[in-house]
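Please see the structure below; I have some questions.
Only a single protein chain was left out; the remaining protein chains are all shown in position.
Right, subunit A next:
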Amino acid sequence: MNHQESQRPEKVNPLEMRDLGFIESGNNDGLDDNHDQDELADSSQSRQAVDESDSSEDEVAPRNTIGDVPLEWYKDEKHIGYDIAGKKIKKKERQDKLDSFLASADDSKNWRKIYDEYNDEEVELTKEETKLIRRLLKGKAPHAEFDPYAPYVDWFKWDDAKHPLSNAPEPKRRFIPSKWESKKVVEYVRAIRKGLIKFDKPKEEPRLYLLWGDDSSSADRTKHLAYIPPPKPKLPGHEESYNPSLEYLPTQEEINTYQLMYEEDRPKFIPKRFTSFRSIPAYENAIKDSFERCLDLYLCPRVRKKRINIDPESLKPKLPSRKDLRPYPVTCYLEYRGHEGAVLSISVEPSGQWIASGSKDGTVRIWEVETGRCLRVWELGEAVQHVAWNPLLELPILAVSVGSDVLILNTGFGNEEQQRKAKELLQIGTPTSSDDSDDISSVLSWLQDEKHDCIRLRHFRTVSSIEWHRKGDYLSTVMPAGESRAILIHQLSKKLTQRLPFKHHGLPVSSVFHPTRSIFFVATKKNVRVYDLLRQKLIKKLETQLREVSSIAVHPAGDNVIVGSKEGKLCWFDMDLSSKPYKTLKCHPKDITNVAFHRSYPLFASCSDDCTAYVFHGMVYADLNQNPLIVPLEILRGHTSSDGRGVIDCKFHPRQPWLFTAGADSSIKLYCH
């Protein structure tokens, strides 16, 4: 016991062992290896050395085989254990301390000796072993030849497999047909042959089919009602909040005004403010609301509304740009001032040098277009309703309607020859009209007016409009109140008058001659009638669908008519197309007073009591397949309203793209391009 205690530190630290000067006796070569095994059991490197020594194991003395049992159990025994053959290994005889000390003092190699308690022997460490121990003590690898920084050797082949987890080769079963499967197949085949397994019959393709598509889907649709989801109830907004912002709260005045409203218009919910959650009362209408919702869902038929997605831009007609349609009247540069009342009518001389105007102040004036100089004034004493130049250049006469009279004035223009002819024409020889027809003579008389040196046609009713035939010999007058004799046609050369041989329908407003053919247009309040004067019959009736027609103008080619109405609508009729309006333009907020076509440019205009005149591009194509092109171009302003009337008449210059407008403000304006 004592021995063992003293030996233990030696074992731990051999260097100290030398210092302490322990001397171990009974050196045994054979036990060297045992000692080795004990000391360096944890090192794999040392095991090799042990294995090497194992080869000489047979020669060495048998060693203890007691295993890992406390050695105290053998303390009092004579043996320390058993060898491999089961024989007891006897304890060696102990030297006393003094002897062992002396022996260790003598033996220079004593410091290498270690006592192996297990095998009860002294082991002498070799030089290599001490070196090994020293290296271990320094914390180095025990063997000097071990290189801790050896170059790294990559043992795996990474190139072959992306995932090197399983680099196993393909198993064989993958290549050979499965025995069990073939057995199963054979089993099925037999079952089919026996008729145990039956297949579905192949579907037959219908031999007949619907040529015009499948109508089954529509039939399906009608069979049952499609489910239409109920509309979602409106979610509460800010005002339904228990503490809405101040702007949602109605003032007391507003709440009072709610009481004056009808029950339906009254707001259902009046926002109120509560400072805290706990002060909110119960919503008194909760049950009522949900009941009404249920009632709605139950009773209201629901229809799926089909919304068509159309770009509003695409609905706009593609019109050419205004710039490409120049020239057209744009600006007012000239004004013809001198009248003292509203100018009711204007007419431009066919060459475009002069313009005649008739006014409410009872005068007819002739102006020079270029300078605005008033050349002649006739005082007629009564409001001049209508003026019209003779369309012949060489016949400078002017037809003027004053009250129930129509005056044919000699303007005094033209050379001597023309003047002579005009004067001749305006002389009434003998009153021959009486023998022509009795009813006409009673309502109309041709008189010579000495004061103005002109012809006076006395009608029996107020004449509202005069229109010349293109050859300058005939003129038609319209008396709206004339009933069956409302429209008369006068022949200037023979001083004859005839009634229009047609039955009148409605109140006539205006009349126009066709620009090239013997066709006569009569505009009544509701529609326009087109008569053939040669065959004496009605050709067409243009249904305007307007409340009250106010004016009419015929395109110089004769196939298109524009009609202005008192509700501010302008209708364009293409007579080849239909008797309904081709286009209806709603531009003016007030009555259209007059419409006009340009003689050579593709322009037309309308003027209205709202003090504006509109200019349009109205292109008529020779190709009958192409519809007329109508483009609004310009709004001409400048006139001022007077007496509720604005622009009363408009006429185009015969050769320039200029528009004359006559206003109720007693001025005539010229708009130039």
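Note that in this section a residue touches a chain if its C-beta (ideal position, glycine included) is under 8 Å from a C-beta of that chain, and two chains touch if they have at least 3 such contacts; residues count from 1.
Quick note on the criterion: contacts and distances are computed from a predicted model.
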{"item": "The complex's invisible chain, by UniProt name, from \"Transducin/WD40 repeat-like superfamily protein isoform 3\", \"Gamma-adaptin\", \"Histone-lysine N-methyltransferase\" or \"Translation initiation factor eIF2B subunit alpha\"", "value": "\"Transducin/WD40 repeat-like superfamily protein isoform 3\""}
{"item": "Residue touching the undisplayed chain, where the options are A:108, A:166, A:276 or A:415", "value": "A:415"}
{"item": "Option touching the unshown chain, where A:373, A:420 or A:517 are the choices", "value": "A:373"}
{"item": "Sole residue of A:135, A:590 or A:655 that reaches the chain not shown, by the stated touch rule", "value": "A:655"}
{"item": "Touch with the omitted chain, as defined above, among A:71, A:103, A:136 or A:334", "value": "A:334"}
{"item": "Contacts of subunit A with the absent chain, listed as residue ranges", "value": "327, 331, 333-334, 351-353, 370-373, 415, 655-656, 658, 672-673"}
